[in-house]
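The complex is shown incomplete by one protein chain, all other protein chains being positioned as in the whole.
Labels A and B are assigned to the chains in the order they are written; within every chain, residues are numbered from 1.
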Amino acid sequence: MKRFILPAAIVIAVFMAFIPGFASDTMIQFWINALLLATLAQAWNILGGFGGYVSFGNSVFYGLGTYGTGIAMATYHLPFGVGLAIGVVLAVIGAAVVGLPILRLRGPYFAIATLGLNGAMLAIFSNLSIANKNIGLVLPLTRNDTMFYELSLGLLVLCTATVWWVSRSRYGMGLIAIREDEDAAGTMGVNATLYKVTALILASVFTAVAGGIHAYWFTFVDPASAFDSTLNVRMVIMCVFGGPGTVFGPVVGSFVLSAVYEILAAQISTAAALLFGLVIVLAVIFMPRGLADVVGRGRALSWRYFVRNITENRL
Amino acid sequence: MKKSLALSAALLAATALSALPAAAENVITLGASVQMTGATANTGRYYKDAYALAVEKINAAGGVKVGGKTYKLKLDMLDNQSDVNLSVRQYVQLVSSDKVNFLLGPFASNFVISDSSVAEKYQIPMVEGGGSSGQIFSRGYKYVFGTLPPAGNYYGSTLEMMGKLKPTAKTVALVAADDSFDVSVAKGTRKLIKKAGMKIAVDESYAENSSDFSSILTKIKAAKVDSILWSGHETEALNFLRQMKQLNVSPADMYAFTVGVPTADFRNALGKDANYAFGMTTWLPDASLKDKWFGDAAEFAKEYKAKYGYDPDYHAASGAADVETYVYAIEKAGSLNPKKVRDAIASSNFDSLYAKVKYGSNGQINLPQIVVQIQDGQLKPVYTDHFINKPMYPAPAWDKR
Partner (left out) sequence: MVLAQILLNGVLLGGLYGLMALGMALVWGVLNIVNLSHGALIMLGGYVTYYLFTLAGIDPFVALPIAMVIMFCFGFALQWGVLNLIVRSKMLNTLLITFGLQVVLTFTAQLLFTADFRTINPTYAGNNFPVGGLTVSVVRLAAFLVAIALASILWFVLNRLPLGRAIRATAQNLTAARLYGVNPRVLYAVTFGIGTALAGAAGGLYGMISNLTPYIGASLTAKSFVIAIIGGLSNPFYVIFGGIFVGIAESLTALYIGPTYTDVISFGLLVVVLVVRPSRAVRAA
């Protein structure tokens, strides 16, 4: 069935391009959000899923993309495209400058360092005059949600295509080798630093564009929403829920979780966040390798799979 | 993988199906997304409850009359869980699929900034009583109206009062959070202080959600100021005041807060340490504020307390005035057309339990702040443009109480 996945995905993507033609405005809102989140999860997948480096600093690139667009449009009245470009440049520079020292750290220490980085960036932007400090920037209003939808869809397709390429290339093999055993990968001639930094840069590009689109769509940017560490946690959860290191897992994972959250929020508003937390806890216990692994088993799937997951990981 | 694709297909199908129309007869639906849960639920509840009470009361009195027909009000209220992203989606849902007639606002300026863009996009009026930041009203939006007064003048009446009190404070410590609203307050207050002929001895801003003020307080203590004017959020006000006592910081004359002081929560949490604190409110449950449905503000407060078990404050009154704005405007416009109602709102001029409601050309109301003080555990109005009650002044040092 593997060979059907790619054509099916393409058909779905093409179909999705026509959604604004008939779907309600509410659905479009839902999808813009879901597509952007899926892009973030997919971008996180590059270094996190393939390279095995858990970053809590992707929200830094999201924030830089957001502010690139925000500052360009609100302060200098430049067009949206220029704002996006500025955001991407900022994020790439940020990824390169930060990546080199921080990617030397391993395991939880890399994760914590990136978390700290996000906290520091949040505090720095709260004090930057050009970003209007903690007050935030108001962007011009555009009545064109179809454009935002198509942009988000296009970005997700591009990001997924990139990940698809990564998954089949020597480059991706190198990242996987780093994930499995970084020291061994080094001795096999993989330039680990180069691989990791480029993966971070690649992720930063897509993340920054997603931030820029969100900023213009939302018309308001402030430090707390731009450098939001819970957003970063959401990227990780969506990617891991779907299946890290797979091509379509993060996308499906994001769509499913976005829908779950939306339905919970609409139906049983008060306890929605609580149930969302429970879903995460249960997912980690019962399907630690993500949705992709569960559905990948097809008919062979039975309750024993879930029991085995527990017996494998419990003390 | 096949199953996950099937799952996505189901999602897409749901998308296609959701484009169902909603019709209603003789009902005017007001839509709102407010904070019922999450970090700002504590203040969000005022809006939730005030909207519901006002709608109930108006319906009990017969509803809204438009062109010979009588309409009942209906509230379509969602919980945004203190999540701005979710609140924007919910407002889009309200206008586009729930097809509400008009919008009521959420709480807090940052929510209103984003959510009012939805109102403007769809050209459906939003009357909000939860955000007063200048950023909301400086964008030239036509469909957004606010019943909280502008931030810059919050300390106007307090400073006027300070000029009349003996001994008159000469130096001021100004402390403000760094968010949009409080920066506007600080900016306005700096000018007002200068105009009053006082000197700013300490001028500090702190990061939103800070919980430790010991450094700022140490500076204030060293500067030996006569007064402290403080602007921020309720939990921070509470922490600031507690830490004032812990570090034994007492300005010679007085200290005042923009928020917190009028709420029962604040007094309950602090006990007698709340005494002497000055605060401000645009609203007090006073019988002189006449209202078409509730009789007067005191009656409103009584009914509200009886129904929800806690006292309303200006947030609640402002929320109730938002609902009333629509009733007056719809009846005046004689139509449910958003554009016509919008124009009628712009020319609103009525007495309510909240205040005399009249919107400026930017859509924002302008009201004086009433200076209040906690005296022996009671909230007392002290000053508007004249003294109402005698202030307890100057505030004694902590160890002399």
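Simple rule for what comes next: a contact is a pair of C-beta atoms (placed from the backbone, for glycine too) under 8 Å apart; a residue touches a chain by one contact, two chains touch by 3 or more.
Please read these numbers as outputs of a predicted model, since none were measured by experiment.
**Q** Quick one: which of B:S214, B:S347 or B:Q378 touches the chain that's been left out?
**A** Hidden-chain contact among the options goes to B:S214.
**Q** Considering the whole complex, which of B:T70, B:Q123, B:S138 or B:Q246 touches the chain not shown?
**A** B:Q246
**Q** Which candidate, B:A52, B:L165, B:I200 or B:A269, sits in contact with the chain we can't see?
**A** B:A269
**Q** Among B:D178, B:D226, B:D296 or B:D313, exactly one should touch the missing chain; which is it?
**A** Checking the options B:D178, B:D226, B:D296 or B:D313, the one contacting the hidden chain is B:D178.
**Q** Suppose we count only contacts with the excluded chain; which residues of chain B make the list?
**A** 37-42, 178, 204-207, 209-216, 218-219, 221-222, 234-235, 238-239, 242-243, 245-248, 265, 269-271, 273, 398
**Q** Spell out, residue by residue, where the missing chain touches chain A.
**A** On the chain A side, contact with the omitted chain comes from 48, 54, 101-102, 104-105, 107-109, 111-113, 115-120, 122-124, 126-127, 134, 229-230, 233, 236-237, 240, 244, 270-271, 273-274, 276-281, 284-285, 288, 310, 312-315.
By our rule, only the chains that are shown with their structure count from here on.
**Q** I'd like to verify one number: the distance from the centre of chain A to the centre of chain B, where each centre is the average of its C-alpha atoms, in whole angstrom.
**A** Whole-Å distance between the two chain centres: 36.
**Q** Any idea which chain B residues touch chain A in the complex?
**A** For this pair, the touching residues of chain B are 1-5, 7-9, 11-12, 14-16, 18-19, 36-38, 78-79, 81, 84-86, 88-89, 92-93, 95-97, 110, 113-114, 117, 120-121, 135, 139, 178-180, 183, 207-208.
**Q** In the complex, go through chain A and note every residue touching chain B.
**A** 1-2, 4-5, 8-9, 12, 15-16, 19, 22-27, 29-31, 33, 123, 126, 133-136, 138, 141, 143, 218-220, 222, 224-225, 242, 248-249, 252, 255-256, 259, 262, 265-266, 269-270, 272-273, 291-292, 295-296, 298
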